[in-house]
Structure formats: structure tokens, C-alpha cells
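Here the complex is missing a single protein chain, while all its other protein chains stay put.
Labels run A and B following the written order; every chain starts at residue 1.
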Amino acid sequence: MLRKVCRALEEAESLLIAVLLLVMTLFAVLQVVTRAMSITIIWMEEATRYCMIWLCFIGMALAVRKHAHICIDMVPDFIKNKLHFKHYDIVVNALIVAFCCFFLFYACELTGDAMASGQLTPGLKIPKWTMYLSMIAGSILTIFHSVTESAFALKGGDD
Amino acid sequence: MLSIALLLGFIGLGVPIGMAFALGGIVYLTLTGSNSGIMMAQASFGGIDSFTILSLPFFMFAGDIMRYGGVSKRLVGFAKRCFRSSIAALGNITVLACALFGAVSGSSAATVSAIGGIMGPEMKRNHYKSDYAAGLISAAGFLGILIPPSVPAVIYACAAGASVGKLFLAIIGPGLLTTVAFIILNKIMIKKNYDFLAAESEEPNDESLEKPFLRALLEALPAFLMPIIILGGIYSGKFTATEASAVAIVYGLFVSLFLYKEISLRDIIPIAKESALTAAKILLIMATATFFGRIMTLLSLPQIIAQSITSFSDNRYVLLVLINIVLLILGMLMETGAAILLVTPILYPIAMAIGIDPVHFGVIMTYNLAVGLITPPMALNLFVGSQVSGLPVARIVKPVLPFLVVAMGVLLLVSLWPGLSMFLPNILY
Partner (left out) sequence: GSPAEGGTADAASDGSYNIKIGFMSPNTHPWTTAANEFAEKVQERTEGKVSVEVYPASTLGNGPELLESTQNGAVEMCIVATMQMSSIVPQIQMLDLPYLLPTTAIAEEILDGELGDRLMEYVNAAGYKSMCWTDNDYRCFSNNTRPLIAPEDLNGIKMRIPETPALAIWLEMIGAVPTMMSATELYTSLQTGVVDGQDNGAMLTFSDNYYETLKYFSNTNHLYGSSLVLMNNSYWESLPAEYQTIIQEECYNMRDSARAMIAEQVDGYIQQIADSGVEVTMLTDDQLAAWVESGRAVYDKVDGLDEDLLNDIVAKVDELMA
């Protein structure tokens, strides 16, 4: 059951960041086209940037699920292969969870501040906290994936 | 120093680099009882809230499309047809392509992802050892900021009040010298990094060598139009270098879907999924490295270093070498743009005091921080190189070393021989 949820989540995250990338591309090209036609759309640059930020933090979670993050794995390889400690990944996952807890905490604080002040983005005129939400969403998803991946690693088996 | 030790510790433990930057920073803040942790979320967000960075995901996407759509294959096929005798050719083409691409893009990471996405798989297919190919791309990628336009050069010029135009001219000399040096190095290195056995067993079947020249040219023509459209579009003022990366996607899709027909509409989403994930990993590092850089600022690290170097000596050459060392160390720890903003105000007065021209100093700074792009732990080019090659970062470090040594040699020349940089601006201004 849990494995199914993880797979579904992975697929959803994957699709979301792909769509974000396509939307970003569309906006950036539209900016070239509209400028050529002497039309000004004030929010387009900002919307493109915000898509990228959402892409970054959702992708952060997906990369944990896919074990795809960029890291230097000399020490982990040594521990796994030479010391035959199979579950070292769980140590790394614990540190990832630690990072996310900090990140989540401060992202909540930042989001809360932005909610309280009613801050709007300059171009789109939408509440700024909806953008900070990307960090909250990203860290919650990352924590979920780190924990479930660790559980899967302990239980063994594929996926 | 504790924060740096923490960072290195977390990276060593195998924590994803993006998260290690943040963890190193936040654990340091907690240990020292600081209460500005919210800066972590803020700086991370602000670090990637930038239009210029968009070229990174865009060029990664464009590179993937060209790869799956058969655009790169034909470009490389034609290049191979032209240089059929030389095994070093593909590597040389990669270096040249990075330099050429540098004339379009102001960002080094974008250069690695754009050229690496095309040339990396091709070099591998053509019997280059994969870690060498990845190392070559990562190193050659920094030509992206040594051939104008160059984002770090613009940042320096604004911070130091130097002329962007002059600085753009001044980086050309060192940029070209590096290009030539890398090509020579490739010719030497390739003998050890080429899989002759595999090549011999396969050579007769390589169809691109059998093709008539004209047919190879004709097939590659739509692919050749890509750089022409991009360069032409930028220089005729149709779009900016960042927007060009999005135009490259659209053109790449057009050629792949309708001319080469190697992919169909339903392939777009899977390709986008792959590119988006790759981009996200790099973006995360850029985000949290901004936060880590903020802590370096608050620790006054650059001031401390500047004080110690001026107390060390007042000899021009000694100081120059010391400045280089400081910049190299900073390049290891920080993102290029942030490092320039941080140290320019501190090192600039020292450089002026020992009589270095502001433009020449800009070249020294840009070059140093370009080298920083291939020196871990904060080595953006290696990260991107690892992404486009699918190899772990640690495996690219070794093949990059010879390039690093050559780049340091050029750097020494750049520092001690102002004429190399100032030749062009002196003629033209």
C-alpha cells in the first residue's frame, strides 16, 4: 500500500515539474513574441521565475525518492562496500530529514510572516506566501520520501 | 572556520550537496546561538529568484531535446565526417563548441549543460572514456564566462565601477588562450582516455563516415541553423541570452518533431520530466549555497582574509599571488556571483594600492572564480557535468585535474602579464 502511494506521488511530482518546465518555456518564448509585437505583459517574467522555484523544491523531494541527488559518495561507498554496512543510506536519510525539519520550520515562519503582512508579488499581484509555500511543500514531501525510502531499505526488496 | 568544517563534514558523509550547504550553515547558526535562522529560507528562495538562472533549466531541456530528437547526432556526425582521421577531434570540437557557445551565453553552467548534453553522449558513443568526457566538458564549460558576454564580468564591473565593455574585451585574450591550451591538452590526454579496442571492433560499421560529404552536410543543416538562429537572434536584438535558451527549446522541438521526426509529441513530457529533475538538483545547490554565502558574509570571512594577506607582505607579486589564493579558496566555497559581490569591495582597494588596472583585476577575478567552478566542494560545473554524463561527481574530479593545472598556469600568466588582458581594450578604447 505504502509503496503504491510512493509510486503515485513520484509520478505526480514528476509530472508537475515537467509541466512547470513547459510552462516556463512557454512564458519565456511568449515574452520574446510579445515584445516583438510591442505588447507589454508585466507579470510574465515573474511568473517564469516562480515556476522555476516551485520546480526546484518539488524536484528536491523527487530526487530523494529517486536516489538521484548530487552528492560525493566516497565515504558512503567505503562504508557500504568495505565495512559491509548495508543500511548507511538510512544515516544519510536521517540527515536529510534533519535538514528538512530546519528548512520546514523556517519556511513556515517566512510564510507566516508573508501571510501576516499580506505581501503581494509585484508582477502577478498574488500573495507572496503562495510562493514560499513551495519550500513547505518541498520539505514535507522530502521528509515523507526519506522516511519511506529508509523503511523500504530496511525491509529490502525492490522499489 | 567551524561552518566550513561542518559543510565539508556533511558533504563527506554523503549528504546531498545542496542540503549539506544548508545543514552546515544552520548547525553553525544554532551552535553559535544566532537567531537569524529564517535567513535560511529567505536566502535560499532569493538565491534562485533570478531571471538569469532560468537559462540553466532551459538549456538542459534544450540539450535533452536535441539529444533525443537526433539534432546532436547529425551535428556530431558531420563534424566526424570532416575530421575522420583524428581521435582527438570530438574533444577538440567540444572545447571549440564551449567557446562558441560562450559567445552566446554568459553562464558557465548553462554552457556545460548545453554543450555537455550534446557532446557528452556522443563522445561516450565514440569510445571516449566516460569520466574523461565528463571532465573535459566540465572544464571547457568555463569558457562560457571567459568569452563575452559573461555574467560574472558584469557583476564585477558593477561592483568595482569598471567598464563592462572594456572588461568584455579584456577577457577575450585569456579566454582564447585557455581554448587553445585545452585543445592541446586534449590531444595529449586522449591517448590515455580513448578505448582503442572498442573503436577497432566497431569502426567499419560507423555509417556517418561512409556518408557522402554533401549528404552529411544536408542532414546536419537544420541542426546548424540552431546556433545561427540563436547567435543571430541575440546579436540582432531579438532576444536576450536567457531568452535564447527558451528559443533553443522551441527550435529543437520543431526540428526533432517535424524535420527529423525522431520523437513525437507524446515524448515531450518524459523528456521534460528528465530535464526538470536534473535542473531541480542543480537549482537546489544554487539556492542553499546562497544561504551559506550569506553566513560567510556575516562571519566577515573575506575581511579577515584581506587583513591577513596585507599584513603578510607589501610586495606586489607576493600580494598578487596571495589574492589569487584567496579567490581560489572562495571559489571552492561560494557561488561565483556571490563571491564577486562579497570580495570586490575588500580586495579592490588592495589591488589598486599595488597598481593593478581595475579592468585587469576584473579579468584576474573572473578567471579565478571560473577556476572555482571546477574546484569542489562548490563546483557548479562538475555538478552539471555529473548530471549530463550520469557519473558521480567524485569520478569527474580526477580527469578534471590536468585541466585544472593548465587553467592555473594560464591564471598565473593572466595575473603577471597585464598585456594579455589589456591588449584588446587598449587598442579599441
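Keep in mind that, in the parts below, a residue touches a chain if its C-beta (ideal position, glycine included) is under 8 Å from a C-beta of that chain, and two chains touch if they have at least 3 such contacts.
What you see is a predicted model, and the numbers here were worked out from it, not measured in a lab.
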{"item": "In the full complex, displayed partners of the excluded chain", "value": "A, B"}
{"item": "Contact partner of the left-out chain, one of B:S72, B:N193, B:T242 or B:S415", "value": "B:T242"}
{"item": "Sole contact to the chain not displayed, among A:C6, A:V92 or A:L110", "value": "A:L110"}
{"item": "Chain not shown: contacting residue from B:V76, B:V95 or B:V151", "value": "B:V151"}
{"item": "Touching residues (missing chain, whole complex) on subunit A", "value": "35, 38, 40, 42, 44-46, 106, 109-110, 113-114, 117, 119-123, 128"}
{"item": "Footprint left on subunit B by the chain that the document does not show", "value": "29-30, 34-39, 42-43, 46, 50-52, 106, 149, 151, 154-155, 157-159, 161-165, 234-242, 294, 297-298, 341-342, 344-345"}
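In this section, only the chains that are shown with their structure count from here on.
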{"item": "Length of the line joining the C-alpha centres of subunit A and subunit B, rounded to whole Å", "value": "24"}
{"item": "In the complex with subunit B, residue positions of subunit A that touch it", "value": "14-15, 17-22, 24-25, 28-29, 31-32, 36, 45, 48-49, 52-53, 55-60, 62-64, 66, 68-76, 88, 91-92, 95-96, 98-99, 102-103, 105-107, 109-110, 113, 131-132, 135"}
{"item": "Complex contact set, residues of subunit B against subunit A", "value": "10-20, 22-23, 26, 37-38, 40-42, 44-45, 48-51, 53-54, 57-58, 61, 238-239, 242-243, 245-247, 249-250, 268-270, 272-273, 275-277, 279-285, 287, 376-377, 383, 386-387, 392-394"}
